[in-house]
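Working notes, structure below.
A single protein chain has been omitted; all remaining protein chains appear in their positions.
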Amino acid sequence: MCLAIPAKIVEFPDGDKTIAVAEVSGVRRRVNVDLLRAGGIEIGDWVLLHVGFAMSKISEEQAVEQMEILTMLDEMTPAMEEVRGYEFAEP
Amino acid sequence: MTIELERPKMRFRDTQIEMAHGAGGKASRRLVEGLIAPHFANPVLAEFADAARLPYGDGSLATTADGFVVKPLQFPGGSIGDLAVNGTLNDLAVSGAKPLALMATFILEAGLDVAVLERELAAMANAAQRIGVPIVGGDTKVVEHGMADGMYVSTFGVGSIDPRVRLDPASVRPGDRVLLSGPIGDHGITILLARGELDLEADLQSDTRCVWPFVSAAIERCAAGIRWMRDPTRGGVATALNELVRGQSYGVALSEDAIPVHDAVRGACELLGLDVLHIANEGQFLAVVSEDVADDALAAIRAVPGGEGAVCIGEIREKPPGQVVGVSGYGGMRAIDMLVGDPLPRIC
Partner (left out) sequence: MKYVDEYRDPKLIGAVAAEIARIADPARTYRIMEVCGGHTHAIYRYGLADVLPKNIEFVHGPGCPVCVLPTGRVDDGLAIAEHPNVILACFGDMMRVPGTKGTPLEHKARGADIRMVYSPLDALRLAKENPSRHVCFFAIGFETTAPSTALTLLKAKTENVRNFSVFCNHVVVIPPMRAIVDAPEMQIDAFIGPGHVSTVIGTKPYEFIASEYHKPVVVSGFEPLDLMESVLMVLRQLAAGEAKVENQYRRIVADDGNAAALSAMEQTMQLRPHFEWRGLGSIPLSALSIRPEFSAWDAEVQFEVPGVRVADPSAARCGDVLKGVLSPPQCALFGKECTPERPVGALMVSSEGACAAHYRYVHAGQAVEA
């Protein structure tokens, strides 16, 4: 129900850390970071953007941990070819 | 000999014209096929091609008409004048026709700064000269202040169809390859950002350019293998390919990972919830070619400066017929539909 996208904080244009400039793949927008001030917000942080507001700070640590678990699954699982390369089932 | 246009499959029941009718997707199609075409019924029109094909002497002429109502008039990478010339030339090019001449009609808003008009005239002259095509005439009208968004341009183009090329959707076969000349989405996203309502900034520009040099190179190399071409303007690649397969016994399978998109276009689409396959392009073309000439065609296009980005993005398949599907790297498939109305950003 909610389109939200990861973006990097690249600037605090007004110096007061209410508004930040966030960037997604080279596209920049001013966003409101009021919801994240309590936890502290810095240039270089990655946040989740929704309707012009930063909703959450992305935890690199959690992301890495999750990736490590999934990568281990990949290394352990045999015969991945069975589930790849789908064609249509004949109707 | 009178030939009646076959009864249109689309019926136009709308009581008023909406913006969607101009977006290039389903509503536009219903307007053209369900309302306009039945009034003008004739066999040339019935082909619904980018350009009309008129037998003339030993060969055929291609003629096309186009209208340009872009707002803002000027944007990163070009302006309405560029679009008007390039867009018209491109309609001729993808019909396999060497452009011969253009004409232009200007609808000008009273109060328009003459410097703006002059800038557009210069842009048009420039774009036409680049391809060596004269602008041989046209008309000018002025409407009251508040109409025409500054200026509207409508164009007419004529070209001579290369006899070596036979473009026909009925000649497309499973196994044929779908080629794309370069990255998509640049024009539509540039315009969206240039309107300023969304407050997004990006280093992006319209891809407006004439594709005749690339098409011509492909024709020189492998004319006999080219089945169909189209420039994916309003409605994007998705709409153009859906128009190809509609009613046919074959479909298109696109490899989603192969579709070239500039990073910033991708970022804007993800941010706004838009599908880049529905976004307008003004400097690209699609070609369906037989499998045996696909590599040659790509090499020919890539050898022309500006054509380096040409790639194969998919193939024609027997199933499902009449549909365009996207295949992801992990084998997930989705149908790719025609555009319905204007692509609108979403938050959900």
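The first chain written gets the first letter, and so on, giving A and B; residue counts start at 1 in each chain.
Here is the rule we go by: a residue touches a chain if its C-beta (ideal position, glycine included) is under 8 Å from a C-beta of that chain, and two chains touch if they have at least 3 such contacts.
Here the structure is a predicted model, which is why all the values come from computation and not from measurement.
Annotation: of B:109, B:149 or B:270, B:270 touches the absent chain (contact as defined above). The chain not displayed touches chain B at residues 16-20, 26-27, 197-199, 263, 266-267, 270, 272-273, 319-321, 323, 325-335, 337, 340-341, 344-348. In the full complex, the hidden chain is touched by chain A at residues 1-6, 8, 24-25, 32, 34-38, 46, 48, 50-53, 55-56, 58-60, 62-63, 65-67, 70-71, 73-74, 77-80, 82-84, 86, 88-89, 91.
Basically, only the chains that are shown with their structure count from here on.
Residues 199-203, 263-264, 266-268, 270-271, 273, 319-320, 327, 330-333, 346-348 of chain B are the ones that touch chain A when the two sit in their complex. Interface of chain A with chain B (complex): residues 1-3, 5, 7, 24-30, 49-51, 83-86, 88, 91.
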